[in-house]
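Missing here: one protein chain of the complex. Every other protein chain is in place.
== subunit A ==
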Amino acid sequence: MEYQKTKKQSSSNRKGRTIVSMILSFLIAVTLTMAALLGSLRLGFLNEKMIVRSLNVKDYYGVVCDDFYERVEDLSIPLGIPKSALEGIVDTNSMYNDIRASLEASLTGQTYQPDTGKLRTKLKENVENYAKSREIELGEAQQTVLNTYLEQAAEQYVRATKIPFIEYYGRIHSFAEKVITVGILGCLVFAVLAGIVLFRMYIWKHHAMRYLVYSTLASGMMIGLVPAYLLLAQDYRRLVIEPEYLYQFMVTYVTNGLLIFEGFAMGFFGIAALLLLRIASLRRRLIKNSRG
């Protein structure tokens, strides 16, 4: 009778311990997922290096330069200024330096104004040389029109060196950085504490480790499933963004950001695999010791 009672008590204790372990395992999964989510944002979408990398992929700088020349050509044609007058007014290197400087300034909440003096001087020189070659004398009215044209060309250059919406990114970035650091630490501390409680509930540590495997596998799935779907369906490629160079940059940026999430998911699966190996090795040792 006593034996039956003890057996029943022992069975209900085990059930209770299993339920508590499952709850702790789920909570560890949720906190690890949140930590991974914050970490993915920090290393992915909120990483300045990610923006720079996305700009490099599709020759953003070269395409922006071409686009700038096209826009200035559109200003030039109605004024009788030929395409040849635009030669050498800007080169890809200086555009690259100005875009990078503008990006870095925006990310730190500052403004950067590129120097357009060289562009205006060179363009004015080209136009005046062209007029001279056609024996056209530029009167006062024409000089006024020329000055307006140079201003408009300079405005197009300043516009070309700015990446749209990057100032808002800079503001979000500085605020989010603090929140993310605190959030990740908080989640990891909670996960560790829950893990300690879990381990203390079991004499055989490999029993507790099973629940950690459930947690890491679940975290991997939770953090990886939605980005995997987005990467496969590629719905974000239907974004309405113009011009094309900006669209390509955004698509690359989003793709790289989603891949970071997948990296974390793979990391969790890797940890789960290591834990499984450890569980197997602990069990073998236990069996060996019990036989010995």
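In the analysis below, a contact is a pair of C-beta atoms (placed from the backbone, for glycine too) under 8 Å apart; a residue touches a chain by one contact, two chains touch by 3 or more; residues count from 1.
Basically, contacts and distances are computed from a predicted model.
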Consult the UniProt record of the chain that does not appear here and report its protein name from "FAD-dependent oxidoreductase", "Sortase A", "Xanthine dehydrogenase molybdenum-binding subunit" or "Fe-S cluster assembly protein SufD". "Sortase A"
Selected residue (touches chain absent from view) among A:M95, A:V213 or A:I260: A:V213
Considering the whole complex, which of A:A131, A:L230 or A:L282 touches the chain not shown? A:A131
Residue among A:N47, A:T92, A:Q142 or A:T255 that touches the chain left out of view: A:Q142
Subunit A residues touching the chain left out here are 22, 25-26, 29-30, 33, 73-74, 77-81, 127, 131, 134, 136, 138, 141-142, 145-146, 149, 210, 213-215, 217-218, 220-222, 225, 235, 237-244, 247, 276
